[in-house]
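What follows is a short report on a single structure.
Missing here is one protein chain; the remaining ones are kept as they sit in the complex.
When the chains are written out, they are named A and B in that same order, and each has its own residue count from 1.
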Amino acid sequence: MTHTAHFKVWRGDTDGGDLRDYEVEVNDGEVVLDIIHRLQATQAADLAVRWNCKAGKCGSCSAEVNGRPRLMCMTRMSVFEPDETVTVTPLRAFPVIRDLVTDVSFNYDKARQVPAFVPPKGVPAGEYRMQQVDVERSQEFRKCIECFLCQDTCHVVRDHEENKAAFAGPRFLMRIAELDMHPLDAAADQGLVRAASAQEDHGLGYCNITKCCTEVCPEHIQITDNALIPLKERAIDRKYDPLVWLGSRIRRRKE
Amino acid sequence: MTQVERHAYDVVVVGAGGAGLRAAIEARERGMRTAVICKSLFGKAHTVMAEGGIAASMGNVNSHDSWQVHFRDTMRGGKFLNQWRMAELHAKEAPDRVWELETWGALFDRTEDGRISQRNFGGHEYPRLAHVGDRTGLELIRTLQQKIVSLQQEDFAETGDYEAKLKVFQECTVTRVLKDDERSETGAPPDRRSGGKVAGVFGYVRESGRLFVIDAPAVVLATGGIGKSFKVTSNSWEYTGDGHALALLAGAPLINMEFIQFHPTGMVWPPSVKGILVTESVRGDGGVLRNSDGERFMFGYVPDVFKEKYAQSEEEADGWYTDPDNHRRPPELLPRDEVARAINSEVKAGRGTPHGGVFLDVSTRLPAEEIRRRLPSMHHQFKELADVDITAEAMEVGPTCHYMMGGVDVEPDTAAARGVPGLFAAGEVAGGMHGSNRLGGNSLSDLLVFGRRAGLSAAEYASGLGGTRPAAPEEQIDAAAAEALRPFAAGDSADEGPAENPYTLHQELQQVMNDLVGIIRRGPEMEQALERLAVLRERAQRVGVEGHRQFNPGWHLAVDLRNMLLVSECVARAALERTESRGGHTRDDHPGMDRGWRKVNLVCELTDQAQGADARKEALIGLRQRPTDPIRADLLALFDREELLKYLTDEELDR
Partner (left out) sequence: MATGTTPTTPAARGVLAPGRAAISARHLRTDRWWLSPLVTAVALTIFIIYATWRAFANGDYYSTPYVSPLYSPCLASNCTPMNGGADWHLFGSWWGLSPALLVLVFPLGFRLTCYYYRKAYYRGFWASPPACAVAEPHAKYTGETRLPLIMQNVHRYFFYLALPVAGILTYDVVLAFRDESGAWGHAGLGTLVLLLNIALIWAYTLSCHSCRHIIGGKLRHFSAHPVRYRLWGWVGALNGRHMLLAWSSLISVGVADLYVYLVASGVFDDPRFF
């Protein structure tokens, strides 16, 4: 079964651009990315788009389809009515480069600011012992394919450019949570309290847990419930819980 | 003189998949200023698609495992055509490479006692694959990516610049390896075969379309495979054989190019995901293959050599899942090449599914709950992509081009490309390690073992040069620039003929390779393929693109076409020459494996004509036979003589 669909695709670059109309053939079983590729092959050879795996595993083909941040390769055409106009735009939280391609360097900058895993001293490679139940929480976060849809949809930076400097975004706050829950991470030995630093240095407080990141995550990671809120609670332990605070003072005194 | 951006590094790594990143880490840790060139964004490499795991004989699940057993499995899998020294190094070093990942933060699935869990996989005698669910490749890439970030953080702490010693050039494509001009006089053809040393790389930035040169005495190729030359493939768009072609053009030979692994079960529908893998464990967990008549056809395809080991009836086969000791294996679990061929014949005989595959069914074999528990990602994949509920319906599957066993001919210990000082290769782009067929799980370990070795030797080579660094002559850079920009000028001069659309050419190339040099090969068909490739090559000279240089996918494809065409020619020529069937090379007209051919590697090199201005109609690739290195005696001793006789000639054994 084949029908002709009406697409609006944003074409342009840093100097401006507009939504352009295309009539394009759609076959049974296709996804939005297929249609974009058909446009490239038949009507717009220079239409810029990122993609790699076509299977929702690399996180390259992020865009906004009918206003919602999505992976184009995982958005089936069958979810639209045949006569519905399908609007495809680049991610709107990041500077555009051309057409559907945006400059996502914000994310790579933020990734660099999260202190890396600190291996435990005195445990040689091959001697790491961890229980499955202890690694599972972090494993959930490591499913992340870095599509940056959560970073795009988060209103903290999407709607407030000026917050970009202070806020790491859900993906990288989740990275901090992942390391904080890693059973062998030894950051604390170096005096780094990851949860407190998430609040002080990476803008955890900007998140108002409105859960848009979780809503768009193609890997269905429970970013807010399993990473951000636990991280907030861990930060509270360190910063606002007198009992814990007292306990740690006493322990420190003893050592 | 062309205006280009210019950088200088000690080591340049082309490719940012598993092998490339591992090489870069090693080079940087040896103190080299290192650049990584990444065709996509950092962390998106095709390695993320690997599901099964990393093969390493850690013996966490079965303590009988050892490097010797792993070596044996690898050689058997590759039908003894493997470069034995590579297989040996690989088996010995894989455990260390996996353990090291843990110190960089990787979180593998665990055993009861807290070690890395290992799973069974086709061709491995013991449970051997370290894994994280079915997303091991992603874990590998992320860990290496994060290790690179952590090295950059160290550099930042020291110098205030994250990129002081290790820089990732995202979304850049290398189109030429540059060499110094030792022997050729000026005015001679700019690049290659002057016997010179590597001087750097030439490429373009996708985002801006700007051209750049990185001056560097050591270049590591880690660009992966060539799948995009085929119509149905599990590979991503980046897999256009760039490294293979770069090596050829720099004067380095390729080996084993006739061996391509076709995975028997790729999705065939919907069109958008055609070729995407359906993991082997579907069959391991009870999935059966049926044709459109509902017949479980694999029973008719058990070759004589396997008759002993595989079940003859459905009852016997079904018994195996619960009681493997008293039943023989179901024929669905034959080696990948056998299953792929069987599916192919069924479809050709008109017993295929509506979309040209066969049915792979678990829905009638296991309760829905069980399917969801054991095959979560497959359930998800079919649900989301094909709208098929595998607990209720059968999947449609067919063979898909999966892995290139052939590649750059390298020195086993150093990963140095033979014949070009300063060039190294690791991962899928390097040839030899897997022989004629790769075992599942051996790819990720290969990346780590030889990625590290390549980075190490590149670093040693670069520091060994001291202050004297090879420099690329300007003409070479000008020629590379002209070549890269030619698609924008196509159709301008009247005598050339009309400009060609790169997308059309690419589709035609894929069709030729799929139909004529695909999973089952015949002499006349491949001759035909070579003729059609020659025509395509000529048309590719006129390939033209619209628009400007900024992020222009049409242009990118036009540039990649050169590589795909070169590599396809290698595949077709080598496949035509090898008149036997072995591993990933099946000749309909020469169905048997021939011990005589085991002693031979087919070596592809660029011909001299290829340099001439009018080389279009000539063959670009020359082929020669080269004897394989004799396997070291102590390694041979790991096998029974009985078994060796299947692969090695009597003279070899009696030596």
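Following the convention adopted for this analysis, contacts are C-beta pairs under 8 Å (C-beta built on N, C-alpha and C of every residue); 3 or more make two chains touch, one makes a residue touch a chain.
These figures come from a predicted structure and were not determined experimentally.
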*Using the contact definition given at the top, list the shown chains touched by the missing chain.*
A
*Looking at A:40, A:75 or A:89, which residue reaches the missing chain?*
A:89
_Contact set of chain A toward the excluded chain (per top definition)_ = 10, 12, 14, 16-19, 64, 66-69, 84, 87, 89-90, 92-96, 102-103, 106, 131, 133-134, 152-153, 155-156, 158-165, 181, 183, 203, 205-212, 215-216, 225, 229-230, 232-237, 239-241
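We take it that only the chains that are shown with their structure count from here on.
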*Given the complex with chain B, which residues does chain A contribute to the contact?*
13, 27-31, 33-34, 40-41, 45-60, 73-74, 76, 78, 97-99, 101, 103-104, 108, 111-112, 115-117, 119, 125-126, 128-132, 135, 138-139, 142-146, 179, 182, 185
_For the complex, give me every residue of chain B touching chain A._
40-44, 46, 48-49, 58, 95-96, 99-100, 102-105, 107, 109-110, 113-115, 117, 132-133, 135, 138-139, 142, 146-147, 149-150, 152-153, 156, 162, 170, 207, 236-238, 269-273, 276, 381, 384-387, 501-504, 545-548, 550-555
